[in-house]
Every structure is written in structure tokens, then in C-alpha cells.
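The structure under discussion is supplied below as C-alpha cells; questions concerning it will follow.
What follows is subunit A.
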Amino acid sequence: MRPDLLLKVLAKFLIPFILIFAFYVQFHGDFSPGGGFQAGVIISAAAVLYVLAFGLELAERGIPLRALQYLSSTGILLYTGVGVACLLKGGNFLDYSVLLDNDVAGQHLGIILIELGVGITVASTLTLIFFTFAHWSRHS
Partner candidate 1 sequence: MMAEYPPFLNFYLAALFYLLLSPLFGPRLRFLLPLVPLLSLGQLIILSPDASWSWQLASLSMEWLRVDKLSLLFGYLFHLAAFIGFVYALHVKDTLQQVSALLYAGSALGAVFSGDLLSLFLFWEMMAVSSSGLVFARQTQTARGAGIRYLIVQVLSGVLLLSGALVQFQQTGTLRFDAMQADGIAGGLILFAFGIKCAFPLLHNWLVDAYPESTASGTLFLSAFTTKVAVYALARGFAGTELLVYIGAIMTCFPIFYAVIENDLRRVLAYSLINQLGFMVCGVGLGTALALNGAVAHAFADVIFKGLLFMSMGAVLHRVGHTLGSDLGGLHKTMPKSTLLCIIGAGSISAFPLFSGFVTKSMIMSAMIEAGHDWLWLALLFASAGVFHHAGIKIPFFAFFAHDRGLRPKEAPVHMLFAMSMSAFLCLLIGMFPQLLYRLLPWQMNYWPYDLTHTLTQLQLLFFSALAFVWLNKQGIYPPELRSVNLDSDWLYRKYLPNMARWLWSVREFTQPGIARVQSVILRPFSHQSGLTAFDTSQLLLKLLLGLAILIGIGLLSSDLFN
Partner candidate 2 sequence: MIENHMTIMLVVLPMLAAPLIALLPSKNLSWGLAILTATLQLYLAVNVLLDVQGGTAIHYELGGWAPPWGISYRLDSLNGLMALLVCLINFVCLLYAKASIEAEIPGRKLGLFYATWQLVVTGLLGIVLTGDIFNLFVFLEISSLSTYALIGMGRQRQALMAAFQYLLSGTLGASFFLIGVGLCYAATGTLNMQDLASQIGQSDQPMTLYSGFAFLFTGLLLKAAIYPLHAWLPNVYQFSPQAVSALLSATSTKVALYVVVRCLLDVFGVEFSLSRLFADLLLLAGSLAILFGSLRAIQQTDLKRLLAYSSIAQLGYSVVGLGLLTVTGLSGALVHLFNHGITKAALFMGAGMLALGPGTTLLTRLAGGTHRPWLLLLFLTGGLSLIGFPGTVGFISKWMLALAAIEQGHWWLLVVILLGSLLAILYVWKFIETLYFVPQNPPETSTGPVPGRGMWLACGLLCLAIVYFGLDTRFTLGVAMDAARQLLGVHP
Partner candidate 3 sequence: MSGFFDKANHIKWILRSFYGLCVLLLVLDFLLHRHHYLQIEKIPAFYPLFGFVACVTLVVVAKWMRRLLKRDEDYYDG
């Protein structure tokens, strides 16, 4: 029996739950404790666990570094984009109520998009940082 078999099985078992929990935190963030930042951290925790269990090469085959870079930028773009969209719709920066015809619906949409942006950025950036350090330690 390979010594890390237990670890791998456990990781395979845990990662989906971690991700589901992350999405829960993400999408309930506007009503209950939680939000994009926390969700992003949890997602990246899943990524870290995966790397620990299955190794960097395998992980990078699934999520290449380049993709992480793109994702981290996209998240910020989403955030800023929503803000600018509010501007274009005639409100102040980040004034979501103007996004849709209905104020409340607009607020909902706005906050969900914003939190999504934060989540994507945090998740990808933290993963990116971990990957980069992992590369370093291998070189030295």
C-alpha cells in the first residue's frame, strides 16, 4: 500500500464538500456571514489540499498558472465593471440600485456580481501564490 493512499482518498472525498461549502458561503454572503473573500479562501484551500495530495504537476494540468493569472484579473474587472456599469446607468459608482428597473433587484444583482468578482480574484490569487511558492521550493 502506498503511504499516501489514505491521504489521496480522503482528499478526493473532501474536496467536493469544501467546494460546495465555498459556494454556499459565496452566494449567501449578501444575507448571512460570509462573502466573496471567505469563499475565495475556502476554494483556494481546496486547491492547496489537492496539490498536497496529488502533486503540483497534476494540479497544474487542471489549473494552469496562466489561467489563474487570467482569472485573478477577470475578478477585478468584474468588480470594477459593475461599478462602471452603475456609472453608465446614471448612478454613482457602485450604486447598484440603478442596475435594473427595480431598485431591490438591482441591489441583489449588483452585490452578487461584486461578491463573485471578489471570490474569483481571491481564490485565484491565493492559489497562484501557493503555486508560485511551491515552484520555488522545488527549485531550491
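By our rule, a contact is a pair of C-beta atoms (placed from the backbone, for glycine too) under 8 Å apart; a residue touches a chain by one contact, two chains touch by 3 or more; residues count from 1.
How were these candidates chosen? In short, all candidates are chains of the complex that A comes from, given by their letters.
Here the structure is a predicted model, which means the values were calculated and not measured.
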item	value
Candidate touching subunit A in this complex, from 1, 2 or 3	2
Touching residues on subunit A, where the partner in the complex is candidate 2	69-70, 72-77, 80-81, 83-84, 87, 90-97
